[in-house]
Structures are given as structure tokens and as C-alpha cells.
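As you look at this complex, bear in mind that one protein chain is not there, while each of the others sits in place.
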Amino acid sequence: MSDAPVLSVRDLRVHYGTVRGTVRAVDRVSFDIGAAEVLGLVGESGCGKSTLGRGVLGLLPEGAASDGQVLYGGRNLVGLSPRQLSGLRGPELGLIFQEPMTRLNPLLRIEDHFKETLEQHEPQLTEREIRQRSLETLGRVGIPPTRFRQYPHEFSGGMRQRIMIALALVLRPKLLVADEPTTSLDVIVEAQILAILADLKRNFGTALLLITHNLGIIAEACDRVAVMYAGKIVEDGPARDVFADPAHPYTRELLRSTISLETTELHSIPGAPPNLIDPPAGCHFHPRCPDVMRVCSWKQPIDVAPGPDRRVQCWLHGPEAEIPPGEAAGLEREEIAVADEA
Amino acid sequence: MAIPVQPIESPFRRRARGLGRAVGPIREARGFPRLMLYIGAGITLLFVLLALLAPVISPYDFDQYQSGGHRFPQLASPSSGHWMGTTVQSTDVMSRVIWGAQTELKVVFISLVFAITVGVPLGLLSGYFGGKLDRGLVLVMDALYAFPYLLLAIVIAFLLSNSIGKGVLTAAIAISATYVPLYFRVVRNQVIALREESYVEAARALGAKPLTIIRKYVFHNVVQNVPPIATLNAADAILLLTALGFLGYGIQPTDAAEWGYDSSRAVSDAASGIWWTALFPGIAIVLLVTGLTLVGEGLNETMNPVLRRRRVQRVNFDQEPEPPIVEAVEGS
Amino acid sequence: MPTKPDAEPLVSVRNLKTYYSIRGSFGDRLVGREAGQVKAVDDVSFDLRKGEVLGLVGESGSGKTTLGRTLLGLVRATDGSVMFEGRDITKLSERELRAHRRRMQIVFQDPHASLNPAMTIGDAVGHPLRIHGLVQGRDQMRRRVAEALEIVGLSPAEQFLDKYPSDLSGGQKQRAVIARAVILNPVLLVADEPVSMLDMSVRAKILELMLNLKHEFDLSYLYITHDLATAKFFCDRIAILYLGRIVEIGPSAAIYEEPKHPYTQALLRAIPEPDPLRTVPRDLPRGEVPDAARPPRGCSFHPRCPRAFEICGWETRDLRDLLEAHWARTGAEEYEAERPLFGDLDSLSASNGVAVRVPARAGATGGDLLAILERVRADEPDEPFWKGVRAMHAGADALEIEWNEAREPRLVASGPVEVECHLYG
Partner (left out) sequence: MAAVAQGTSLKSYLLTRLVLVVPMVLILLTFVFLLMRVAPGDPISAALGGHNVPQSVIDQIKHRLGFDKPLWQQYVEYLGNIFRGNFGTTITDQRPVSDIILTNGAATLELTFFAMIVALVVGVFVGLLAGRFRDTSVDVGGRMFGIVIYAMPVFFIGLMAQLLFGSVLGWLPTSGRASPITQATLQTHTNLFVIDSIYDRNWGALKDVMLHLILPAVTLGLVTAGVFIRLIRVNVIRTMKDDYIEAARARGIRERDVVYRHAFKNALVPVITVIGLSLALLLGGAVVTETTFNWPGIGHELVLYLENRDYSAVQGIVVVFGLVVVFVSLVIDFVNAFIDPRIRY
């Protein structure tokens, strides 16, 4: 990662209160995103990836609190006042969502959405310039200018997602966070949207944090990948290396259980993802991990670099110094009855 | 392989558990909705007690104008003998307020029962089966729903009054007739939404007869939100009943005390500055209607998922279960 | 692991049509104006043998879900027949159908919505037994239900009998739904996207369960999905659906090794593969599944098909798409220059006759419009649209365009598969 990262997150925690207790959705997470780089954040539902994506922009549900550092342009976004944060959201940091059908105000034309956004952040633009720039950005995501004055309900799901992307890109943000942008779209439209997102680098010079549960999308669209489990990033590194030689057992098992055109036999991970209110002690994955050792069940693993530009949190990779004697022995996993299986 | 069968749960305990699940959200209510529920329930209970214990609590009968041979003073201001003063017919205002509670709650209860027993089943059938029956009913109900319901009630009361008299029954029928369209609409819209749910379609796929599906799958999920509507509706019904009474189409004054009727008598008193004959029945109405509305709003707030606000525990980072770990050696 | 299906078909579907009339406004119905129809299932025929797993694969709007429900009689068919065990399901009354429901069952996509929140798992899974009177007394019921729960892997069954759906996870709910479906030991199980709502680590377990049930109870499956990857693993034969029609049907191996229909090829290329050496495909069909209420002329895939040619059904709407795609590429200045020359474009999307008259705005001539179209043609000469244009001649105030004659594609055999495309017609 030659030049300075656009965003570097250090020891970020995002917890929110619920009736049953505090959910530790993001639990001491650290990662960087390089300028014009695509970082894929993958994990199963309920692992906290969505909260992380929104937490970076400070868009948290009521009763949520964040702690730690989200460094952008030399400033820590955690703790900024809502006014300062909303000043950054848009021109600096963009966010697009999973469900496009309800993300546009049904009473406003597409033109009004763009006018409102540009007048807010770039008041010096004239009427013509606003129209010019909006149509140009919409054209780049495949929306024809003839439909600029139409209402949201006159567009299909795929078209609305394109409009949402254009709305984020019209302000030329340096970083775009995409939270499962294609999950609710058909596979061909999904590929069309992914092509647009993957080309952000070339067309807009924008870095992308792509959040998804689909390992195929990560492989095809991302430069680097971070694997998240139960609120923690258990492994991250260049996509090619991580897919070729997964360091963390969860990454390996997840890859094996993904059903793709090449799958020859079915594989699944026993047990169920833990609830984030009181996750298992030590390494959160240990109850389901085939390579579990005694130390895993009580001591939290430490970040280790198993190779160049890679990181993993797993005692398999040491450091040996931190593992007390005799603790490296394997732990036979008590039979996990299907009863508490996912 | 013989499967050890647990002792079967007694049907009563199952009902209790089922009910417990429905009441669950109410126990969880917090903050203002809970306050509303408790205050509302308190006020409503007070009036229910007044109604039930009227003969015991009330110092005099509702139409008693003299005791022990001598007549009560006319239009006497509140005094020790008559805490709320007396009316021009020298009846005791407080007794009429207490007995009035009995009349109001009785009529409102009967009218609710009528409206629900007619409106809900019609809504269920029309919503589930659709077709011509549904279209016809919807048109009729919408025409009724758009009609000024006080007017409707007056006309019905007027017509029934000369056949079955101005008794409790007339008032109850008049009121319930105006609320049948409300229950019909609410239940019908709910059933139409439910019919699209997978588990209702699954029931059809299992081969269940339509009536079984309505009974076991649709009814329970619909009936759960009739209570909030019924309580708000009861509050409305009291306003309607007192309005009818005020216009002279409520209960026969000789049959029972009724706050609306008392208020209409108080109009002439007010002109000459006598306030108590108008104030106390009026306050009774406002209190009871507010009480019922508070219960309805409280129920609505706790049971309607959109409005529900669950008590969330505050987040604080300091009491952190795991010890903070030291920053590992950076890979890159 | 496809099994060898035996000869006699369990279900044979012939020319099945399920049309929804769009609830035109009250006025339309009053004046009898036909408010338009959605041809959700449009003349579909196929067989399903005993013990066989047929995959119905299609995107949203392809009619796969409607087809599944029509097969079970949950939705009334408009035309055609569905022979199941000697009876035509589409002709049976609701009452007659109910008796047949024991033999065929359905599993839905969303496990959270498939169980009645107000019933315990024991009651829900046991209800079919009571409906068909197969059990006397609660004791026998509980035992039969416990057995079913054990079979689908919810063991120890006792732990689940008295739980409510809200106490279970997604995977566990789906197992309960499957238990409810198989407790009547049906012959046919329609599975409508049974795993698409589950996490990747759990999907394999449910698919494995369904495969075991197939072997153990000799079940036949109609597996409805949009995901060709799970279908490849699970199905013996695959049918690809587009806008209510089967565009390609055949054994799994043939479909995956040598896909014939351009749409099937596009679907297979579009699936994201967990292999970092591959990048996001760029040469995919453009646009989206069109509105089923107004399907395109001739072959309904022609507007998106990279290999469309003369007879595929070109029409006026395609001209509007062409112009819009052109203006999206060129950006605002060109649009502002060219658009004013054209008259009303909305009328273009309505008419789909044999020829069209493209009006020019006052002050512009047919020639100007022709010049613009020639420029567009020069930009992308191999755009299939131009094969559809028989002739263009510029009038004084409009441009006349004639389309080539469109032909309806028919399902024809081509090697081991049948495909509905003029490339093979």
C-alpha cells in the first residue's frame, strides 16, 4: 500500500443496547483502505458488517455508541458533532444501501434529488452546471437523460440502484461504502452494478468498501478482503492470497461451504453463529472450529502477520510466546447437537 | 424407536402461555406509553367501580328529590348535604353523576359487543373470500363510514324511540350501527394482508378447509389488535351517547341518569351563572373519555411494532468483559 | 448426483397458461375495456418423472413461482392441463383438490413467514394429520410429529414440540416446514427457493436433508430457484424460464456444459465465482427483465440478446431504447443538441406495429433524424438493432422506419436439450 490510506480504522467498537442487553456488533476492529482501492468486507448475516459500514459514516441506530478511531483526512470521525459529520457525508464519504426500492423520496423527481444534494454541498454551482453534472454522472451509470424528470416509482430495482450510485458519485467522494448493494437484484443486473462499482477506480478515482456475504463477488470485484465473524475481523489481506491460501479456519470453511458451479460435494460449518450479546469466551469461532486448541477456548487471539500485507487472529499462527505451555493441545469438541444449529 | 413422550402440557397451561405471549409486549412497555396505560386503566377502573357500587356509594337515588318527607332545595350550590349541589328538579348532582357512570358504561359495553360481533365476522369473511360479496359490502360500508355518524345515530335513535322506547337498547343499537363499518374495515384490511402471508398459503396447501384456516390461522393474528381499537372506540361511543343525550335522543330521563341529558338541562342554568349542574357531569365525561383514550393509545403504542419503543440498556464501554489486548506487531 | 428416473411421468404439464388480468381501474371494467393481462405462465409443457428432480430456474418476473403454485392448484390455471396421478389438477374444484393435497406439498422461501406465529411447532407440524384425519388422540399425534422432527434433524424432538416459531433460528424453522410437508408422505414436493434466505454455511445442510428425504421416501422435487449454482448440484434436469416461457430445458450436464440459449449462457457467465483470477463479466446483456404486462414482440429476450438478428421481433420500442442508450453514453451536450429535433418519444414506447413514423419537431426534417441515427449506427455498427431495420427513409417532417418481419420462436430439439431460439429454429 504505497500511498497513504484514504481511511484507517483503529480499534473501533460499535455497541448498541437492546432489550436483552448490549450487542457488541463491532468489537475492536482495525483496517485500512488505500486510495482508489476496493476492500471487500465479507461475513455471514449477523456478524456486524453492516454496523461497521454505517459506523464508519456515523450513521448509527438510536441507542448505539462508537469508540476508537476512524481516521479520515487526519481527523477522527468518532466523536465529531453531527453537524461536522453531515458536512463530510456526501462530498467525502458516500454510502449506498441494499434495498433500492425505498431509498428515493417518492414525492420528488430524480432531478430534485440531485438538485438538493448539489445545492447543499456545492452552493456555488449554477442551475445549468447542476443539470450538466447530474446528467453526466447518470449517463456514466447507464441512466438516460430522457428520464431525469421522472419519479422514483417509474424505475425498476436495478435502475434505482444505479440512480443511488450516481447520487453518491455526483459529489465525487473519495470513499464509497456499499452495504450489500446487489443482494436484492437478479444475477445479470447484479453483474451490471458490480461492473460499475469495480470501475469506480478508473472512472472516479473513488475507493470502495464493498460489504457482502457472497464470496464470489469478493473474488471478482475486490483487491483486498477482510473476513468478519461475530464482530471481529478474523483475517484480511489481498484477495488473491487469501483465496489461494486462507489463514483463518473460518475463511477456509466458508470457502469450502460456498456452493458454486465448481462445487463437487456439499460442506457446511457445524453449530451456529453466536449471538453478539455474550459471545463465546476466547476466540468467538472456537465452538465451531475444526482446528480448535485448548488456548482458543479462553484466550483472545492476537493480530499476527502470516505473510506480506496479511493479518490473522488465530492461535494456529501463534505467536507461540503468548500460548501458555500445554495449551496448544487439541480440544475435542463436545458433540454439537443440531439442536442449537443455525 | 420409542420416543419417550413428555407428560402432555395441560390445555389450561397452554392457553395461559399463549395469552402470556400476547400480553408480553404490554409488560415490556416503558416510559410514557406505560404511564398512559396505567393512568388510563386507573381512571377507567374508578368509573367501573362507581358504576358497580352505585347503590352503595351514591348518597341518594338518581331521581330522588326529597328524603324523609322534605324536598331537597332547588339549584342549591355544593354543600355538605349535597357535595355537588342540586339541580332545578332538586335531584342530587353527585348521585346522578355516579348513577350516570352505570348507564354510560352499560350502553357503551353493549354497543361495542354489537359492533364487534357484527363487524369483525363480516370483515373476516369478506376479507378472506373476496369476490362480489366483498365488493358489495365494501361499497355499503364505505358509504356508511363517510356518513356523519352522529347524524346516523340520531336518526336511528329517533326511529327506534317510538317503537322500542328511548331505553338502553335503542341507544346501544344506534351507537353500534355507526361503528360496524369501522370494525369491518380494519379487520378486512388486516385479513387481506394476512392472506398473502406464506403460512396462510401453506395452510391451503395442506388441504385445510377455508373455515379451518380462518379459525386457526387468520383469526388469532387479527383479533390481537381489536382491543386497542375497541378501547378508543369506547371513548368515542361515550362522546356519541352523551351527544345523543344532550339532543334528547339518549336514555329516557325516567329510566336512568345520563350525563348528556343532565348537561342539556344545565344549559338554562348556565345562562343565570349556575355552574355546578353543568360542570360535574361534563368533567365526568371528559375524565372517562380521557381514561379510555389513554388505555387505547397506551395499548396501541405497546402492541404496534412500528410505534413500539423497547427499553434499551445504555451502552458504556468502560466495564468491558475482556481485558484490552496489546496492539500486535503490524503485518505490513 | 442425479438418479435414473423411471419411465412413467408422475406429472405431465401440457400448454399450461396462467394469466393475471391487471386490476384495471373500476372505469375500465365498467366500460369493458380490457385492462391488459400479465402472462405469468405462457404455454409451458414438461414432464416430471417419479424420483426425478426438475429445476425451474429464472429471474424475478419469470413466472417460476406462479408455475409452482399453479401445479399445486393454489393458483387457478387459465388454460392447459396438469396431469397428476391420472387427474387433471386444473379442472378439479377446490374441494376435490383438497383430497389431493396429501400427495403433493410445498416448501416456501421465507422460513420466518411460513410458520403460524401463534401455533407451537408441535401443533403446526401435526396440523396436516388432523386435517386429513390420519391420527386419533393427542398421544399418537405427538409421537408422529416427534418422528417427523427427528427425520428432518430437529433432535431431540421433545425440545421443539412446545416451542413457538419465534424461538427458532432460520435453519431450524426451514426444517420444521419440511417436516410439516413430508409428514403426509407426499409423492411430489415443490420447493420454492428453499435455501435462498439461509446463510451459506447452513444451506448445504438443508440441501443434504432434502437429498436424503428424496432417497428415503422416493420423493420427486420441483426445485424453483434463481441460483443456477445450487440447481446444478441438486437437479437431474433443468428448465430455464424467461417471462413465463421455457426457453431451454434438458439434462443438467448438457445445460451446464453446453448452454444453447443466449439467456442461459448469460446467466451462467453472470454468476460470481469465488475465484480471484476471474473479474466481473463485462459482455453481459444490457437492460432488465421487461414488464410482463407488455412483453416484447417475437422472442421476448430480443431487446437484451447480443446474438439477436432479423426475425427476432424488432419493434418501435427498441428504437427508443437505442436512442436512450446512445444519449446515456454521449452525455448532456449531444443530448441537448439532438433531443429537440425529435418529436414526442413517449408515443414510440406505446406503438409496436410493423412500421413506425418518428415525428420530427417543427424546424427539423426526417433527414436530420436519419443523420442522427446513421451517426449512432456508425458508433456501434454490430449493434443487433440494425439487423431488425429493413429500411429507413426520411420524409419531410418525419422518419419512416420499416421493421423486418417478426416470427414467434418455438421450442425445438437441439441435441440433448430443447431450446426456444431462432438460432436453432
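For clarity, chains are labelled A, B and C in written order, and residue numbers in each chain start from 1.
As a convention for this text, contacts are C-beta pairs under 8 Å (C-beta built on N, C-alpha and C of every residue); 3 or more make two chains touch, one makes a residue touch a chain.
Since the structure is predicted, the reported quantities are computational estimates derived from the model, not experimental observations.
Trainee: Specify the residue from the set B:45, B:88, B:113 or B:159 that touches the hidden chain.
Mentor: Residue touching the chain left out of view: B:159.
Trainee: Among A:141, A:159 or A:296, which residue is in touch with the absent chain?
Mentor: Of the listed residues, the one touching the omitted chain is A:159.
Trainee: Per the definition of touch given earlier, which of B:149, B:183, B:199 or B:217 contacts the omitted chain?
Mentor: Considering all chains, including the one not shown, the answer is B:149.
Trainee: Against the chain that's been left off, what residues of subunit B make contact? List them.
Mentor: Residues of subunit B in contact with the hidden chain: 31-32, 139-140, 142-151, 154-156, 158-160, 162-164, 235, 239, 242-243, 246-249, 260, 263-264, 266-267, 270-273, 275, 278-279, 282, 285-286, 289-290, 293-294, 297, 306-307, 309.
Trainee: Determine and list the subunit A residues touching the chain excluded from the picture.
Mentor: 57, 59, 82, 86-91, 94-95, 97, 99, 102-107, 116-117, 120-121, 151, 153-156, 159, 164, 167-168, 171
Simple rule for what comes next: only the chains that are shown with their structure count from here on.
Trainee: Which chains sit in contact with both members of the pair subunit B and subunit C?
Mentor: A
Trainee: Which pairing of chains gives the most C-beta pairs in contact?
Mentor: Ranked by C-beta contact count, first place goes to A-C.
Trainee: Select the chain at the greatest separation from subunit C, using centres from the mean of Cα atoms.
Mentor: B
Trainee: Please report how many Å separate the Cα centroid of subunit A from that of subunit B, as a whole number.
Mentor: 49
Trainee: Mark out which residues of subunit C touch at least two other chains, giving numbers and ranges.
Mentor: none
Trainee: At least two other chains touched by the same residue of subunit B: list those residues.
Mentor: Residues of subunit B never touch two or more of the other chains.
Trainee: In the complex, go through subunit B and note every residue touching subunit C.
Mentor: Listed in rising order, the residues are 3-6, 8-9, 14, 18, 21, 197-199, 201-209, 212, 216-217, 220-221.
Trainee: Which positions of subunit A touch subunit C when the two form their complex?
Mentor: Per the touch definition, subunit A meets subunit C at residues 44-45, 131-132, 135-136, 138-139, 142-147, 156-159, 186-192, 194-195, 198, 213-221, 239-240, 243-244, 253-255, 257-263, 266-269, 272-273, 337-339, 341-342.
Trainee: Using the touch definition from the top, list the residues of subunit A that touch subunit B in their complex.
Mentor: So the residues of subunit A touching subunit B come out as 1, 11, 13, 15-19, 21-22, 28, 62-65, 67, 300, 302-305, 307-311.
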